[in-house]
Every structure is written in C-alpha cells, then in structure tokens.
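All protein chains of the complex are present and in place, except for one that has been dropped.
By written order: A, B, C and D. Residues from 1 in each chain.
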Amino acid sequence: MASFLFAAAGFVLTTIALGLLVILRRRAEVDHMMAAQLLGTGGVAILLLLAAATEAPPIVDVALLLALFAAFAAVAFVRSASGSEHEVQDTASGR
Amino acid sequence: MPDANLLPDATTTDGVFLVLAIVLPAAGVLLSFVLGGRYAERIALVLLPSGFILATIILVDVWQSGHRLVYIVGDWKPPLGIALRADGLSAAMMVVMAIVFCAVAIFAYADFGTRAGSAEARAPFAFWILLMAIWGAMNLIFLGGDLFTLYVALELLTFAAVPLVCLDGRAETLQAALRYLIFALLGSILYLVGTALLYGSYATLDIVLLSRQIRAEPATLVAAALMTIGLFAKTALFPLHLWLPPAHAGAPAAASAVLSAVVVKGSFFLVVRLWFDVMPGMLGGAGAQLFGALGAAAIIFGSVVALQQQRLKLLIAYSTVAQIGYLFLIFPLALDAASGQLQGSGALTGGIIQAISHATAKAAMFMAAGLIYAALGHDRIAELGGIARALPMTIFAFALGGVSLIGLPPSGGFLAKWILLEATVATGQWWWALVILAGGLFTSCYMFIVLSRAVAPSGAPLKLKTAVPKYQEAAALALALTSLLLGLVALGPIDIIEVGRPDSIMVGSR
Amino acid sequence: MTILSIFDIGLVVLILAVGAASIGMREAFSAVIGFVVYGLLLSIAWVRLSAVDVALTEAAIGGGMTGMLMLGAVARLRFAKGNDSRTSLPVRLAAGILCALVAAGLAIAVLSPPEVIPTLAPMAMENLPQSGLGNPVAGVLFVYRALDTLLEKVVLILALLGVWSLAPDRMWGGIPGLRVYAQPNSKLTFLAQLLPPVGIVVAVYMCWVGAKEPGGAFQGGTVLAAMWLLVMIAGLTSVPSISQRWLRLLLVAGPMIFLAIGIAGMVLANAFLAYPAGYAKPLIVAVEVALTLSIGVALGLLAAGPPERVQRP
Amino acid sequence: MNAATLFGLCGAALVGLGLYGLVTNPEPLRKILAFNLLGSGVFLVFGVVAKRAAASGLGGDPVPQAMVITAIVVAFAATAMAIALVLRLLQETGRSTLSSDTSAATDTAGADS
Partner (left out) sequence: MRLVLDIFTVLAVSAGAFFFLAGTVGLIRFPDALTRLHALTKVDNLGLGLVVLGLLPQANGLFGALKLVTIWLLVQLSGAIVTQLIAGTVRQHGPRE
C-alpha cells in the first residue's frame, strides 16, 4: 500500500511540475497567480498521500497549514496585482 | 581524551552575575518597549551604570580566582544545554565596553533626552532601547559558550545596530543602513551554515567541548572558512568594508560612537573565539599570513582613503577601517611555529588592548566630531578654523583619541602596538612591523591635518549654531583620557586577559 | 532505486528549478510568486527530512508570510524608477565562480560525513520525560536551549522596533501603512470572514498539540498573524496605531512571562530557565500560550510596516 | 546516495544560487529574495544534519531542527526590516537602489570607492 501511495504522490508531483513549467513560462501575471492555486491543491494532495504512506499523522497538519497559507498567498498575489485604485492611498508623506 | 573530572562545566559561585549581565538588558528592552516615553531613557540611565558595576564585579572575580566563571543555564549541561562562561578576555572587554556605554549614555542625554511632559518621540524611544539591546548583545557575545547562542547574539546585534544608522531618516543614511543590513545578514547566514556543519560533525556547539574534539577534516575546514568570511563581513575587514564608512559616518554622533567603538568588536571577538578557543591548531601558517595580509591591506587602504577625506566623520570612519586591520595582525604573530597552534598570550593580549583602546578612543573622537558638527552645522575639515578656540575641551578630547590611535605613549594604542611589535621581533616577521609603523605614520598625518585646521585662526569670527553642553564634552574627554591611560595597565595586571584561556588550562593539565 | 528516491529526486529538481527561476526572472512580481511556490515546495522537502515541526514553520513563514511581505513591496515598487544597470558579464562570471566554489565546498562537507554520526537525539529523548513534554523539538526549544528561544523573541521585538523607527517623526504613534482594500470587495470580505475562524482554531490546535506532537508557539503564532493580516487587508478591522498600550503589552507579554519564569527558576529550581520539578509542563504551556499571542502580533505588525498615517483624533 | 545526502546537495546548490543572486542582482528587493533562498539552503543543511543523526525512534535529531525554527523566524524578521528599509528609501528618493552614485544625496554616501 505504501509504495502505491508514494507512487501516487510522485505522479501528482510530476503533474505539478509540468503545470509550473507551463505557468512560469507564460508572461501574463494571471497565469503566474495560478501557481499558488496549483500548489494549494496539488501540494496538499502530496502531503496527504505522504502522511498515509509513512503513517505519520502530523504530516496532515502540514497539509492543513499549506492549504491555509496557499489561500493567504493567493490573496496577497491579488492585492499586489491590483492597481492603486483599490488601496487606501498611502499618506503623502515626504520629508 | 580528557578525563571526566576535567570538565569545567559546573556553575561557579558567582556565576549568577553572568546571567544578570544578559537578563538585565533583556528586561530593560522589554520594559522600555511597553512603558514607552520617558521610561526608556530612565531605565537605560539606571541599567547602563549598573552594567558597569556588574562587569567590574565579574572582572574582579575572574582576576582574584584566576579561573573563569561559569553558569549552566537551566541546569542542563552542554552539549544538550548552554553554558555561559567569563574568562579574562571577556571580562576585560565587558568592563571597557560598559565604560563606553555609560559615556555614550551621558553624551546622548543631550540629543535624545525627553523633556518632562512631552509625548513619546520616535528617535529617543528607539535610541535608548537599541542602546540597551546592543549592550545585552555584546554581553552575550562575550559570555556565550555555545556557537548557536552566539549566532542569536550576532542577530541581536544586527537588529539593534542597523536602525541606529538611519535614526535621522535622511535618504543617504537609509541607503547606508540597507547596505549594512545586507552585509550583516550575509555575514550571519554564512556563520550559521558553519555552525550547521560543525554540529553535523561533533553533535555539540559548545566551545569547550568542540575544542577537545575538533579534527582537521573537510566539513570542519569548510565550516571554519565560511564562518570566518561571514564574521569578516560583519567586522568590515578589507575588502568587505564597503558598508562601514557611510553607515558609521551618517549615523547620529552617539550612535556612530557605539557602532564604531563597540559593534564591530563583537564579530571580531567571535573570530578570536573561533580561532583561538575552538580550533587553535587549525589556522596554519598560510591562513595566519592571509589574515595578517588582509589586516595590513586594511591598515594601508583605510589610512590612505582617510587622508583624502574632506569630511571629519568620514575620515574617522575610514580610520576605523584602518584600525580594524591591526586586530587581524595578531593571527600571524600569535602562531607558534613549532606547534602550529595559536598561542593565547603575547600578540592576543596586544590585539585585545588594541580593541579596547580603539573602542574608547574612537568613541571619544566620534563624540567630538558630533559636537563640532552641532556647533558649526557642518564637518568640512577645510573649514574647521577657529573651532579649537571655541570648543577647546572637545578638540583636546579629539587630539587625545588621536594620540591613542597613532600609538604614542602612554596610551593604550601605544601599549597594544608595542606588544605587537615585540611579537614581530620575537617571531622574526619584520614585515608586519613595517605595516604597524607605516599605519602609525599615516594616522599621524591625518590627525595632523585635522588638528592643524582646528587650531588655525578663522577668517571670520566663528559663530556657533548651538551651545554645546559641558557634560557632553566631558563625556568625550573622559573616554579619551581612559584610552590614554589604558597604556598604564602595563604596570599592573596585564595578564588578566590570559585568565581562563583554554590553552593555558590544557598546558596545565598535561 | 526505490519509488521513494525517485520522488525525492523529482522534488529536489523541482525545488532547484523554481529557486533558479525566482532568481533569474526578469519581473519582480513573477520572481516573488516563484519564491512563494518555492517556499511551499520546501515544506514538502522538510516532511521528507522527517522534520514536521520545521515543515509547519516553513509552510507558514517561508511561503505565506514572507511571500506576502514581498508582494506588498512589489506592488509599491512597481512604478518606482528602478535602475536599469545590469551587472556586467565579467562580474557575473566572477560571482558565478565564487558561488560555485562555495556550493562545492558545502557539497564536499555534506558528502563527507563523519564515520560515526554523532547525535544528541538519545540524550534529548532520555531527559524529555522530566519536562513532561512529548515533542522533542519543543523540549529543545523550551527546556534545553530555552535561552536561545527567549532571546530570539527579543530579536523579534527589536526587528519590530527597527521597522517602526523608519517612520517619519510626525507619524510616530500612528497607524502602520499596510495596504488595505478601501472599497469593500464582497468576495474578499467573505474569505476574510470564512478563513480566520478556521485559522484561529488551527492556531489554538497548533499551540495545544505542540507539547506532544509537532507544532507549537511559532506555528500557531504565524497562523494568527496571517489571519489578522487577512482581516485587516479586507478592511474588516482597522490597523491599530502603534502607540496603543494593549498592543505593546501583547507584544512583550510572551517574552516577559518567559523571562519571569526563567528568573523564578533561579529561586524555585536550580538555575535560570530551569523549571521546578513537577511544574515543568504547565509552566511551558503557559509560556507557549503567551508566546503564541506575542508572536502573532509581532509578525503581523512586522508585515504591516512602519506607521504612515497619523491617528485620527 | 540516501535521501539526506540528496537534500544536502540541494541545500548546497541553493546556497550557491542564493549567493549568486545576492551578489549580482542590483535591485534591493531581489537581493532580499536571494537572501531568503540562501537562508533556506542553509536551513536544509541543518535538516540534513538532523536527518543523518536519526536515532532512538526519532526521524531526526531534534536539536538542529529546533535551531532551524529559531533561524527561520529570525530570517523573517530580517526580511521584514529590509523591506521596510527599501520602501522607506523609495518614499524618500523615489527610487530603490543601493548604488550611491545614482542617489540624490551627494554628501555622505558618495564618498566611498
């Protein structure tokens, strides 16, 4: 069972790698922003498979944090990509 | 293999003072941070003098007992736990640094004092807390017995020192601070990777335990090389000095004094710990000559560039680059050709005296330069005419600091250079003597340029922008006098620095 | 060659490729995204190194928080005048050779382990029952090497002070210049309402589980910080001004309690940072809870930046 | 070659890569990013040291693992401070560079070299 789960994890990793290759070679920012999504789902799947394969339940917690922070990172992507009209204007602070 | 009863790791009677030397600054930082406003200044002005008393107690203790003080934190002995140790080296450094801190605190009271009733202001709040943090970090560097604890100390020092550089918020100081931060971070991360490799080879990072197991093998050599490069970057040894002049020259005077006098000595002290205590037999002749060559290059380069400076604070900063060079001459001079080991006497003593006399002299000079800047509104050397008449005490302090830097008797700088020269004769390495003498010559040149301008009569009657408080001048003068009189310790117990040296213990036990 | 080692090789290649991409990318935005992906991948590597505590920390800080910080900076730097001067080829070549040397040196060190691998693991495990903890990493952090952990909290406070001290004088005591959405965005608001309750549960769980299994104050605190930032970015709560007394109290509460318990150890136990026999676990848990809060607030404020607005009266 | 060594080589390569980025890239933000990459390579070396020393039912030596956690938090704090500096510099000068010749300031910063 363990080796099957490892193989599945490896397979998902390969699809992620392919996806990343494609994403990062495109020029549009929106494509790049998908990277966190890809890791959010794929990375979680890999970690869950590893947790089951090595029978180490704490790894599930890593998957939990990965899911949480992939969402957080995606919000940061969007915040960074969106223009200045969305933000509270920085105060006109000078010298 | 040393037998078990040689393990020095038990808390000694007065070990508790070592804990206080770290707990007091930490508590000071946290309390000031939460209380804010005037409390930061009050806490600092109470704690820094008590730090001096504490350091003196530790020094006297080490001197009288002839052994190092040890404290086992959490009652967990190394390798699992952390030990704090004070030997003669650390005690001597601690006392002198405490003197510098007290003088800086008095000096800074004029610039960063808060008037009763006024709201919390940015610069004073940050300054006093950072000052206490540097004090704590330096104590930890002097006392820490574990290489990873020392990494934390290095980071404490970085995070306390960088904001000091840009305390006045001008663009060029921000840039200097950013560059300083990047160099410092690079330095600490290289140091950190070295600790990882050392742990991998010996499963301990305790200095004493490591020194007994250390072997010349690839991982250890790579670790030593990376840690040394990292520490060189933090010490601003040529050619990794680029960050220092703008950072030290741009900071407020009190901060410059701390940065130049104290902070660079922290990473230098770790270089000494690493090579003299952890791996005394590892450097070898070629390595020692390389360290010395870098030091010599720093002396020559720093002095030549200092000579070309038009601004006083930059001149002093480049002089720091040069004076740091002297510290690294100790490596070729301390190497015992017969055993291939670095010896913890002679040249090392000279190096430490150089470090502490430079600390006091340079702090005094930066304070004096700060006062000149405040009085004139600029620090252009060409336009200093008449300042000696207006601020005689300040110029006197500056000149005394210069006396120590040049190495005229009876200053600490003289004693240090004398010991180093002796070592060049004893080891037959005359070329380092040439460098030392040339450095002294250069130093006298730039001191002469500044002083001759300062005593020259001014064309127009000199109008001072602000009145300089007498106690600020007194603080600078006191430090300069300390530096001048440091040479007199030659008459007293100069060998205090050798108390608790591992090689002397090892020799004794064999 | 097992399936497992193929997985590891694939993971390493991917990590190196994404790392190289994030160094080599032309656009800063894409580079930072590459870095976030890199951080998330690295947490998988830490799982493979059987360091689940570190994997948790890396997922939270390496990917999430650091990425968020850098993305905020990218957004502001987007319209800044950069410098177009690229490093000249000879310099890059020289740097490349130097870096290759360093990497090769490290590789040699890694490839030549001592014949008998020394370890503190048995000693750490043997003494762990005395503390009542089950997680050896927590044991190292809060028992054997508590001094480092305590001082590292002081480092965090100093870093925050350093960030704050960059404010212009008249902004002192004001509100950090975190970029927040001015117009309410229903989807973001929904996410900011949905995620934090989950996050808080996760943070509490992390802090609680840390005594016996991987987790602890660092991880819990980072989750708290991220959730707080999310709520602030969405505009659901305002960013507090840095002069607030409660804020400062929260920031130092963790290290203060830690320090106080450490000092009490000098009287009640044998030494500074020693715990009285039998009370070790409750004391450590108390420290961890306080630290979780302090770390959460400190990391959140570090990401929020120096004060840039004066507090409205 | 076992897993620990593999990740160790990965760490070494990342250190080289990060160092290269730190030295050659002129933009401060990219330098900070490279520093983080360099740091994570260093942390991996710690992880390898820990993994290699697995004993007594543990997957690795907890001591280096705990050190990495400390170091990761410190590295984050460093990143936050560096980024705050870069942004403040941007506010003051309208640009973010480290080279002093392009700086608006001529007095102190331009004097070295």
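One rule holds in what follows: a contact is a pair of C-beta atoms (placed from the backbone, for glycine too) under 8 Å apart; a residue touches a chain by one contact, two chains touch by 3 or more.
Keep in mind it's a predicted model, so treat the numbers as computed, not measured.
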| item | value |
| --- | --- |
| Contacts of the hidden chain among displayed chains | A, C |
| Residues of subunit A (touch criterion as defined above) contacting the omitted chain | 1, 4-5, 8, 11-12, 15-16, 18-19, 22-23, 27-31, 33-34, 36-38, 40-42, 44-45, 48-49, 52, 57, 60, 63-64, 67-68, 70-71, 74-75, 77-78, 81-83 |
| Subunit C residues that touch the omitted chain in the full complex | 185, 187-188, 190-191, 194-195, 198 |
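What we mean here is this: only the chains that are shown with their structure count from here on.
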| item | value |
| --- | --- |
| Which two chains share the largest set of C-beta contact pairs | C-D |
| Chain whose Cα mean lies nearest the overall Cα mean | D |
| Between subunit B and subunit C, centroid-to-centroid distance (C-alpha), Å | 31 |
| Centre-of-Cα separation between subunit B and subunit A, whole angstrom | 46 |
| Rounded Å distance between subunit A and subunit C, as computed from the means of their C-alpha atoms | 17 |
| For subunit A, residues that touch 2 or more chains besides their own | 93, 95 |
| Shared interface positions of subunit D, touching two or more other chains | 15, 32, 45, 48, 52-53, 61, 63, 67, 70, 74, 77-78, 81, 85-86, 88, 92, 97 |
| Subunit C contact footprint on subunit B (complex, rising order) | 11, 16, 19, 22-23, 26-27, 29-31, 33-34, 36, 71-76, 79-82, 119-123, 125-126, 129-130, 133, 136, 140, 148-149, 152-153, 155-156, 159-160, 162-163, 166-167, 169, 174, 193, 197, 200-204, 217-219, 222-223, 225-226 |
| In the complex with subunit D, residue positions of subunit C that touch it | 4-5, 8-9, 12, 15-16, 19-20, 22-23, 28, 31-32, 35, 38-39, 42, 45-46, 48-51, 53-54, 57-58, 61-62, 65-66, 69-70, 72-74, 76-77, 80-83, 85-87, 91-92, 95-96, 98-100, 102-104, 106-107, 110-111, 113, 117-122, 124-125, 136-137, 139-141, 144-145, 148-149, 152, 155-156, 159-160, 162-163, 166, 218, 295, 299, 302-303, 305-306 |
| Footprint of subunit C on subunit A - complex, ascending | 3, 6-7, 9-10, 13-14, 16-17, 20-21, 24, 29, 32-33, 35-36, 39, 43, 46-47, 50, 56, 58-59, 61-62, 64-66, 68-73, 75-81, 86-88, 90-91, 93, 95 |
